[in-house]
Each structure stands twice: as C-alpha cells, then as structure tokens.
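Yeah, one chain of the complex is gone here, protein chain that is, but the others are all in their spots.
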Amino acid sequence: METQKNVQTNPGNDPAIKTPSGAKVILVEILKDKMALSSAILLLLIAAFVFGVSIILDQDQIVTVDLLAIFEPPSSQYWLGTDHGGRDVFGQLIIGTRNSLLIGIAVTALSGLVGLAMGLIAGYFGGHTDNVVMRIVDFFLVLPTTMIIIAFVAVVPNYSLLQFTLIMSAFIWISMARLVRSKALQQSELEYIQAARTLGTPHYKIIFSHLLPNLSSIIIVNLTLSLAANIGIETGLSFLGFGFPESTPSLGTLMSHATNPQIFELRPWVWLPASILVLVLMLCINNVGQALKRSTDAKQRRG
Amino acid sequence: ACNDSGDGGSTEPSGTGDDTETEETVENEDGIYSLDDFEPTKAADGDGIEGGTLNVGVVASSPFEGTLDWQHYSISTDADILQFFSESLFAMDDAFNITDEGAATIEVSEDNLTYTITIKDNVNWHDGEPVTAEDFIFAHEVIGHKDYDGVRYDASFRNIVGMEEYHDGEADEISGFNIIDEKTVELTFKEATPSLMSGGIWYYAMPKHYFEGVEVADIPASDQVRREPLGYGPFVVENIVPGESVTLSKNEDYWKGEPLVDEVVLTVVNPDVVVESLRSGQIDLVTTFPATQFADNADMSNVDWLGRTSRFYTYTGFKLGTWDADANEVAYDPDAKMSNQSLREAVRLAVNYEELGNRMYNGLRFPATTVITPYHALYHDDSNPGFEYDPERAKELLAEAGYEDLDGDGYVEDPNGEELVINYAARQGDATAEAVANYEMQAWRDIGLNIELLEGSLTEPNAFYDRIEEDDPAIDMYTAGWGVGSDIDPSGLFGPQAMFNYPRYTDDTLEAILADGLSEDAFDLSYRQDVYNQFQEYINEVLPLAPTLYQIDTFPVNNRVSGISYEVGNNDYGWHTVQLNDENPAVD
Amino acid sequence: MWKFILRRMLIAIPQLFFLSLLVFILASQMPGDPFTGLIDPSITAERLAEMREIHGLNDPWYQQYGRWVSNAVTGDFGQSFRYKMPVTELIGDRLLNTAGLGLLTLIFSYLIAIPLGIVSGRYNDTWADRAIAGYTYVGFAVPSFIFGLIALFIFGFRLNWFPVGGSVSPGLVSGTLEYYLSKVYHMTLPALSLALITTVGTVQYLRSEIIDIKHKEFILTAKAKGASENRIYNKHIFRNSLLPIAAFFGYEITGILGGAVFIERVFSFPGIGDLLISSINNRDYSVVTALLLLSGCLAVVGTMLSDIILSMVDPRIRIK
Amino acid sequence: MEFLKIKDLKIHFPIKAGILKRTVGHVKAVDGLNITLEEGKTYGLVGESGSGKTTTGRGIIGLNDITSGQILINNKEMTKRNIKEFRRNVQMVFQDPYSSLNPKKRILDIVAEPFRNFEKLSKAEEKKAVQELLEKVGISADSIFKYPHEFSGGQRQRIGIARAIALKPKLIIADEPVSALDVSVQAQVLNFMQDIQKELNLTYFFISHDLGIIRHLCDHIGIMYKGRFVEEGTPDDIFNNPQHIYTRRLVASIPDIDPGKREQIQLSRKKINEDFQMNTNKYFDQEGLAYPLKSISNTHKVAMPERG
Partner (left out) sequence: MDNKLLQIENLKTSFRINDEYYAAVDDVTLSVNKNEILGIVGESGSGKSALGFSVLGLHPKNKSKIEGNIFYKDEDIAKVSEAKLQKLRGGELGMIFQDPMSALNPLMIIGKQIEESLILHTNLLKKERKKRVIELLEQVGISSPEVVYNQYPHELSGGMRQRVVIGIAISCNPAFLIADEPTTALDVTIQAQILGLIKKLKEELNSGVILITHDLGVVAEMADKVAVMYAGQVVELAPVHELFKNPKHPYTRSLLQSNPTNNLAKTKLHVIQGVVPSLANLPRTGCRFATRVPWVSNSAHEENPELHEISPGHFVRCSCYKTFEFAKKEDLKDGISED
C-alpha cells in the first residue's frame, strides 16, 4: 500500500521504484530470478534443439516398423531404445516434443485469442453484452469438459493435430475470457478509459490501444501458464485411447505406452523419457510463468 | 451357435500347457513359440486338497455386463461367467458334432429333419427342479418371441417348423416342438442341412418356472438374470457384485458328480494387470490371456501355460463389389480397383507374416494357410500349403499382370497406365495393431504398391465396420479378423446373400461349392471334407480375402490347479474336475 | 433463500437444454451404432436391420432427440444396448461408486491442500514454501494416470497394501459393515492418487489468497489491536481465505468427475468415468448421453451449490 | 446568454441484487436538476458523497445515459446522435490524475488523442500542436516522449487539462480535479485552471466536496442532496446567508483555519445540529428528499416546502 502510494506521489526521478512499464519489468524480474532464468534458457535450448533436429530427422524413417528391432534397450544405435514397433524412441521423442509444443502453442494461442476477444468485449462494454457473453461462459463452465471432449474426439473423423487444437480451444477459452473480462471491467472503471470516451475515441480504438496494452502483462502471464498446461494436454486423451496415430508421435502417445504392461515395468525407456520431458517442460514454463506473475503482482514479489 | 462378436480389435487367444509337473513352463531359446509348445490339458494331478477356493480372473477392460443368460448375453465376458453355473445340454466332439456325453442326448430321424432330445434324469436346476423338455422349449419361445431383444433369432431358428408363425404372433406355440414326456421332446426343422448337428440346434434350456411372470422384454434386466441366475452347471451362484465379481459355491447335486473345489470366485481383471495378478497368486487362472504379454511372462514360475489353437484368424480383405440392398445380395464388380487376382496375390505374398508373427507375437500368431482354421481340425486342410512369403514372386505377378512403374516414382501404375493408389483401412486395437498395419504397408510399398492408410490413421473399430459394411468407396483393402463358430459352413462370410461378405465377391463356382457343403450328400463326412478342401483351395485361388495369421490361445494356470482342459470342441472345460493341490496359490 | 435456489434452478434450465442438445448430437454423430461390429455368422443381416428398426436407430435425429428428452425428463434414459438393462439402474451403482470416490478424493484433497496452502502462504518464500511450490508444479505437470499407474504398481502389486481393482471384495453382501469398509478400502488408493494431483490447484489458490489477505489493511487493524501473529492468521487470514475455498467445493465436482475418468480406468474402478469410456467405445448411446447429461447436471448442481455456499458464507453477497 | 441549460435532468440506475442480478429498484442518482449557466462562468456542485455530483457531470458529457430531461448547450439539445459534436465542445477533467492517464502511453499520444479522433493532422502538425498545448499548461515541450509515471500529480493533472482543452471546448466538466492532490499542488492546479479559463473563455462545471475550493472558485453554487438541489446561489448567498438547514450544517462543518474560533464554531455547530435533528421534517419531504427549489432572491434558490 505504502509503496504504491509513494510511487505515485513521487515522480520518476527514482529509478528504483518506477511504475512498472510492462516488458521491462518482466525482463528484470526474470533476470533477477535465477530459477526462472535458467528455466527460460533451458526451455529455449530444448525448443531450439527439438525444432532444429526435427528438421534433419527423417520422420518416415522414424515411424517405420522394424520387426528386427522390437523393444531394443537403449544402445549406441538407439539412444533411447525402441518401442513395440521397433521404432527409435529418441527420434519419436524429438518429433513428439515438437508436435506437443506445437499443439500447446496452437491451443494456447487459439483459445487465448478467443478468450481475449470475448473477455475484452464483455468487460469493456459491460451491461447486456457482458451478460450475453457471461451466459455463454456460464454454459461452458458447467460442462463436464473432460467427458465432453472425449465424446467429441470420438466423433471427429480424420482426427489430427488441427482438429485436436480446435476441439481443445473450444473448451478452454473460457478461463482466459473470465480473467480478461474481470480485469477489463476493472480497467474500464478507471478514468483513462472514461477519458478516452469523452475524447470521442471510437470503441474499437479504446479497446485496442488503451485497454489491451494495460492488460498485456496479465495476458502474458496467463498465456504462459496455460501454455504449460496445454503442453501435456493430449496425454490424457492418448491414455484413454483417443490419441494421435503412431505416425504422429507426441509426448502423450509416448507416455500413454505406460499403460501397456509390457512397457511400464520392463521397458521404461519407452515412456519414461517422454514423461520426464513433459515434466521438465511444464516446470520450466511454469517457473517462467510464476516469475512473470510475481512481476505483475507487487505483493508476491520476492525480497 | 454362440459366437463372439467379431473380435472387435481385441483378439483373444487361448492356450494349452504341458501337463508336466515342472514348474518352469514353456520357454525356448529363440523366444518363439508354436502350438507344439503347449498342451491343452492339465490332468488331475495327485491328491488335491479338500475343496478350496478357485480364483478366476475374468479378463475384461471394463466391468462385465452381467446379462447372465445364454439366450441374451452378447459379450464374451458374460459367457465366461455363465459357463461356471450354466452349461450346454449337449457335449460335442472335436468336429463339433453332438455326442451322448452331455446333459441331453439327441437322435436324428432318417430324413434329418426331426431331432429327439432327451435330457438326462439327474439333470436338475440348482433349486432342485428337474431340467425339463418344457425348459428347452421355453428357451426357443423366448428367442422367437416378438419382444425378444437379442441377436440370436436367426435363420436356424426360422428353420424350425412353426417358428415364424410364433414370431409373428400368429401362433401361441411353436408347432415344431412335440413333447414326448417331461424330459423328452421332438424338434422338427423345415430343411435339413449337415450344419444342424453342429450348431443349428440351440444348446440351452431356460428354467421356465423361474421366469414365471416375467415378460420376455423384461428378462434381460430381471433379477433372475442379473442377480440370482439359475443354472444346472457345476457351481451355484452365491453372490454377484454387479460388473465386478461373482462368487459361486459347488453344486453338490451336479449331474456329473460333485465338483472338487468348494468355491469359485470370479473377478474382473483388467488386461493390463493380468500378469501382475497372476504373479502374485491373486488369481489362479484367467478366461483369456492377452497374446502380446505372453512372451515376457513365459518364465513366470508359478503358472503352467496351457494352449490351443484359436478360432480367430486375421485376413486382408479386398473390396470387390457392393451390397445390393434391394436384392439383398452381393454385387460383384469385376472392374473394381482390386479385381485383379494377381494384384491380390501379390499383396498376400509381399508380407512376411512368419516374421511378423514371430517378432511381434513370439509365434503365438503364425501364417494362415486357408480360411478354415485348424480349430476346425476336421475340415482344415493341412495339406494346403497356403502362401509362401515371396516378394520377388509378388513383383513378378504384378509385372505379368501389367502393373508397372511407368513414371519412375517407385510405385506401379495399373495396367491402363493410370496411377494406382490403394487405400487401406485397419482397425485400432491392441498395442501392436498400428505397428502391424505399418509393417504390412511397408512391405507392400516395397513391391511397388502405393498404399495409403485410410485418413492416415487406424480407424476406430466401430467406424471401421460401419464403413466396410457400407462399402465406403474410400476403402480398397482392409484388414480384419474373424472368429469361427462351431458350424463349419462358411456361407455367412462368403455366401452371396451374406451381408458379412465384406469383400462383396461371389461367383458361380463359389456358390456351387457353398451349396454343395450343405447338400444332402454332405451328410457324409468325407464328402463334406472334400467339398471344404475344395473351398479352401478355391478361395486361395480367387482370393477375395487373404488369410494372414492364425492364432494360439494361451491359458496360464496356477501350479496348484489341475484337472483342467481347454481342448478344442470341449465347451465344458471340466470345472467340476478341477482340483487344488495347495491351500495357497503359488507365487512368482 | 428458497426463492433464490428456485431462481438459480430456473437459470440452469436453458443450460441443461443446450447441454442435452449438445450431448445428443455428439452421441448421434459417433460412427457406428451398438450393432456395428457384431459380425457373427449366426447373426443375419436382416436381424440386424430389424434390431436397428426396433431401437429406432433409423429415425431422424430430432425424433430420436424428442423421444429421448421426453423420457429423460421422467428419469427414463432407455435401455443400455450393451448391458441390456435400464440406463438409470446401470448408472445407479456406478454413480454411487464414483460419488464415494469423489467424496473421498475431496476429503483427501482438502486434507492435503489446507495445511500445505497455509504453510506456504504464511511462510512464503521460505524453503518450506519452495518445497510445496515444487510439489504443486510437479503435481500440475504429471498426468494423473501416470501417477495412478505408479501408485498402483507400488502400493497395489509390490507392497500389496491396497486392492488393485474393483470397488469391493467379492462375496460381500451389500448392506453389511464389512461391505462398506471394503468399498472404502478399494477407493482409498485411487482417491489418494487423484487427490494428490487435483489438490495442487487448491494449494496454489490458498497460498496466493493468504498472501493477498496478508497485505490487506484490516490485518493492520488486527495487528494494532494487539493480536499476535498466530491469532491474526487463525482468526482473520485463514478464515477469510478458506471461505472461498469451501465455497468452491461445488465447482470441484466437475474437476473430480474429469479426473475420475482417468483414475477409474487405471484402477479398473467401476464408476461412471470408466463406464463412459467403455460406452463410447461400444457406442452405447443411451448410456453415453445419460452419463454426459448426468455429469452436466452434477456440474450444474455443483456450481449452484457453490453459489449458494458462497452466498451463505460471504456476507457481502448474502441473500436473505 | 444562457450557455448551458439543464432541464429536469434525471438519471436513475437499476439496483441489482443477489447473484442473479435482478433489478430490485432504482437509485435516483440525479432526480430533477435544473441548471443554467452563462458562458465563461464557473458553476460549483457540492454535496456529500453519493449525492449524485459525479453522475450529473457524467450525464452532461454523455458518459451516463440520461433517464429523462434535457441538456442544451447554446440552445442546442444534446442527443445520442449529435453527441460527437458535443464532445468537441464539452470536455472533462478527471479526479484522479493517476488513473486518468493511460500508463502505457506517451504524453504525446495522450494529448494528441483528441486530434486523432477529430482532426486529420500530419505527424508534424500534431506534434507541434501538442507541444503548444503542453507549453500552455506549463509543461516543458520536450516531455512529449515521457510516460505519465514520470510526472508528479499536479503535472499529470495539467496534462489531463491539456488534453481536455486540445479541441478548444467551451465547457469543461471538472470532477473533483484536485481532491487527490496535496494543498500545495492543489493551489497550482486551481491557479492554472483560473488562468486558462480567462484565456479561452471557458465555462467550468466544477464538482467538489471541498467547500473551500468551491467558494474560492465559483460564480454559482448548487448544493446537492440525494440527487436534488437543496440550495442554489452565489458564494455569498450560500456561505453568508444559507437558508436550508442542510446547507447551514454543511457550512458549519468546515473546519476553520483559525484556532481562535474553535469554541465559537463548536457552539454554532451544536446549535445547527440540534436544529437539524429537530426540524428535519420541515426541510425534507416524507421520503427524506428535498422539496423543489424556490427563488428567494435573484440568484438564490432554496428547497423549501410551500408555506401553509
């Protein structure tokens, strides 16, 4: 409380307690947080590696069944051994990570976009518009999401990454929408928004050039955290038998092999690396996300 | 004829073990097994303990359905449970012909139309009431009833005199039945076929007194079926936890003699944990054992592995026509993409099924030679060599038939020089299903066929059958499985009027052969054998579908259990002779 | 109060309507029907067609929907094709199992979340807080089924501490004490596995809520009253931060139902999650639709419950 | 000439209750106000918290929907349709200098926003215009690339004013423009507002609950209570000759800067309070609302019931 006040009463000749200006503070906060920094670096390394190597890798070759190499344990030829189709787990891991990252990013982006739009509209206009949007959100809120998604996946023909992204996004945009809405409502009460209106600024401009920038840090935080959640999002479905075909390796597919009793105990090299990788990815993203969160919320700031 | 639904992706093998006492079980150096490694029977062995509890794992990935009635059940899990307390009236030999060993005997009239069924005197329901002719008729009355909601009202029922009138409500009784006395009844059919004795006659009786007052439509949901089912089998149902477990006690009044164990506990076990449950001795034996898990566990020290040949086989089917719904028959299209016989043969020759079976299934699946499995030992043609893996020959065949790679893309064009893309559909299934499909496709590509997996992924089983059945033009070729029943007659799969004739292929020769198999002459066994040998050969020649793999069913049995048999044709595994040699199960 | 509940229920009606429509359309869009794949030489094609007709599978969807809804309103969800029994009855047993599992999960999850949340909120940025944060991140990252599989393997098979499947030991008669004890025993491991995963959200929520409240001015007031740190935490912070959590418990229902799908599969636990998956695989429409609708209703009831609880515990929105 | 005329302005808000947000009644935030104001003058609106001051101001500028009544500027009625035109003539200065400037925008963008909405200026023209404006409000022209947080409260408030006068409006609504500021800064802003008023011949609609400021600044004062006027007049009328008990109490409540007058103030307050307690009925109707205004002199109006 006190600090806040102080910040306002004292113009910016004090660099130490300047009003946070978006990206810079985020950067500073991450640089300060060793954990977050190393997480971010690790994340970038993994992503760079995975995307880099997957260009070189021959995906067809990796998903080719080789009867002579079924369940080979890790060796110099197969770094992480092979699966029940004699396919190289390491290669699948690389491509799978890439696919899972793509899925995570796509789902996050798409659901984030929809949620953002809905939230902004509801929060900015309020009143009836808000009511309508919130009714829709309410409806989604009471859906037994997991179950409906499973049913959905069972229905969709030609199930692939794209379909998956669409289905997931259709159900998870609401959390973003709710968050954005509540923040937008708060911001709309603030006088700078009112001021823009009295100045005759059209609504869309107010939303994009006033509201949005002021929600940006919250949006970034939320996107980061939901990216963490979305990376592993398809694991569950794979486990239930609604995953992608083996020709589309993903971390979820690899992990779901754990249900196979032949693999779970005797051939952990098939599922364990993927599980660990998911864990690492999610932890990293989460670390970064939490650091971002702290930077937007003075109370949670460390030190 | 009770038969499992077409093996919706999970093939259920079974097996036999050696009846030696040795506690280490089948294990051979190369890790590849064959039928010779298994015995179907483990004879009673030394002195068992008095009574005891036999723990049976009912292998299913979800709770059992609990329609515990032969007339109504539709899922094999229920049948697995039913067999412990309710049994067939008739025993069969390994040719699936009814013998006198069962609870009832059967006599055939000269014209093969009238069958006299006599239920043995000492066969009584668990409540003490005798099993009567009425009960046998009652089973027919239920199945033939217009409110009957099961799948068993089929051609062989309609073949009973008076059945259709009864079904349509025109008659109160089925006129084809003639009660001689309490335990004897005459059953008359309209048409005689050799198949009647091997599956054409309904095997079961239903306790009419027990279902008094229950409407036919309400039977499947009734307590008499779901909670306190009544049978005359070796064990009596004591308690059912719906979907999970059934506790049975021995039927002291069992007509074949008092069972040796006191109690049987059936528990549903998820296929994923079967092995662990067996190892820890939590269950003594299982109803089915997942084939892919066998090799890893062949060395399990606390069980003996029994095994036998399976009634299932897999095949590659070719879409050669469509179903003519108006005429209700198959319409063969000689211009179909796959209509070239050489092409089909090349497809079959290109894949090394031996290797596939050995590597992925450790020999528990092995190359199929004909469309009649060894399960039908009497009719399976041992001398038919089937197909030899020969990719070179496959390429030759293609070349001879005019399939040549004209544009140098590595894939052949069809004889007209048009690009040839073959769409292949395969079902989702167990862990190996996808790998198998991919393996096959690789082999086909190696001989120059441009194969594409339907929509890039395995097809969900329901959708798969839907599309196959509707002759989806997007499918040129598919892989599927088939489980044969006790009746050898293959018309259901190959006949011109069979909807399950998914390849939609028929020709005069084939129709003639099929008719021959059911003809008057075919009552003569060797004649019929000849016909079906001819059939097997003919199918291998025209190849509307190519048999790919046979299977071996394996059955793990705890060391302490003996007196059990999984002999083919034996629809009574001899539960009353099963004995325990130890109070506690052996543990790995 | 009653008026409020009534009104709240009225709001739920359109929700339920849309839900039912969605559910029905979903189910009817699934490829195949219960008779697909029943290929058996002894079943004739005509019989199949006849059966499809009997079950009304050939009618247009809106007719089927109308029929279904009007029956559903009276509690009749039709027959399960596969189980050949009324869906209501079929679901009944399973629902009890899942309810028990859910309840136990909730209990475990609160038992875990409250102390952990309190510790990490109160002593934020201590090693304890970081350790708990580590746990929550891991819990967030590990899918419940992997966790369940490992738990099953270790505690079920290796240590033999818990049963490995089913909801009750065979042979026990419903109604006896032994029976219920056995049920609880069977639920313990799955519930615990699920709780350890699902609880992390609550832990995090509680933590940030406590940190939030810590900085509120009324805490200063309490301090100025001379209240000790402990008292401030017990009387002001915990109470205020636990109330919303208590209120959210209705919302948890949806989450737990979702989690149950996985955990029931892992532990072969006969609940509605498990039933849903097998029904989808078997195209047992009437069960799928009933289950989806049921879980939708549960979620609606849950949110309603949360609203009601919230309005009871939070004086600011209390309704008279 | 009447510049601003407000006729029987009413602004009501629905009261929503419960989680269901049903309308259970209406807040009559503004309930029948009549105001006339000449060009170049300052109108002061005073009243306790929640009396409807802000709502009135927002109603005039169109931020709140009007339930009924008319707002005329230069005899032209403001309607939903011509609101854009009005926007040019009516501007607002906000209470909170911290939240009224978008923290993510540079001063240039903030001050140029009205230009961008109403006038097509080139970048250079725009920059020049902004710099001129900033100089007018006493902020060095090279600050245009700074962000709001780099300025003090008083400076920010002046930036806010610069933005408000960019389009050369005729009427400025100032809703408690200085209540968030320290006295020293307050003085600065008030001085400046007076300067600019003269320079641009602005009309002010000044909202405050600080009677000292109102008295210092305004030509006309309206005392609001629960959405209605209880008294209206010149500063002299209000402060030296308050008629309504509510006004009297309000005036008496102002702390005096002279510690010597303590006892005296105390005493008069006590008396007025007693009077207030005793005679509430006389001054307010059954619902506790003010009666309609009645003129008691040229400039002075009081809400008193009809006698007799």
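Going by the order they are written in, the chains are A, B, C and D; count residues from 1 in each one.
By definition in this document, a contact is a pair of C-beta atoms (placed from the backbone, for glycine too) under 8 Å apart; a residue touches a chain by one contact, two chains touch by 3 or more.
Keep in mind that this is a model prediction, so the values were computed, not measured.
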Statement: The listed residue (D:N117, D:Q155, D:T203 or D:Q243) that touches the chain absent from the view is D:Q155
- line: Sole touch to the unshown chain from C:Q63, C:N160 or C:S228: residue C:S228
- prompt: For chain C, which residues touch the unseen chain?
  reply: 216-218, 220-228, 231, 235-236, 239-240, 243, 313-316
Message: Touching residues of chain D against the unshown chain: what are they?
response: 48-49, 135, 138-140, 152, 154-155, 182-188, 190-192, 194, 209-213, 215-217, 249-250, 252-260, 262, 265-266, 269
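Please note the rule applied: only the chains that are shown with their structure count from here on.
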- request: For chain A and chain C, let me know how many angstrom lie between their CA-based centres, rounded off.
  value: 24
Query: Touching two or more other chains, which residues of chain B qualify?
result: 273, 276, 460, 463
Task: Check each residue of chain C and list the ones that touch at least two other chains.
output: 30-31, 153, 277, 281
Field: Residues of chain B defined as touching chain C within the complex
entry: 1-6, 8, 61-63, 65-67, 72, 74-75, 149, 151-156, 199, 220-221, 226, 238-239, 241-247, 265-270, 273, 276-277, 279-280, 282, 328, 460-467, 469, 482-485, 487, 489-493, 498-500
Field: Touching residues on chain C, where the partner in the complex is chain B
entry: 30-33, 35-48, 51, 54, 79, 82-86, 89, 93-94, 152-153, 156-157, 160, 164-173, 268, 270, 274-275, 277-278, 281, 283
Query: In the complex of these two chains, what residues of chain A are touching chain D?
result: 7-12, 18-19, 21-22, 190-192, 194-202, 209-210, 213-214, 216
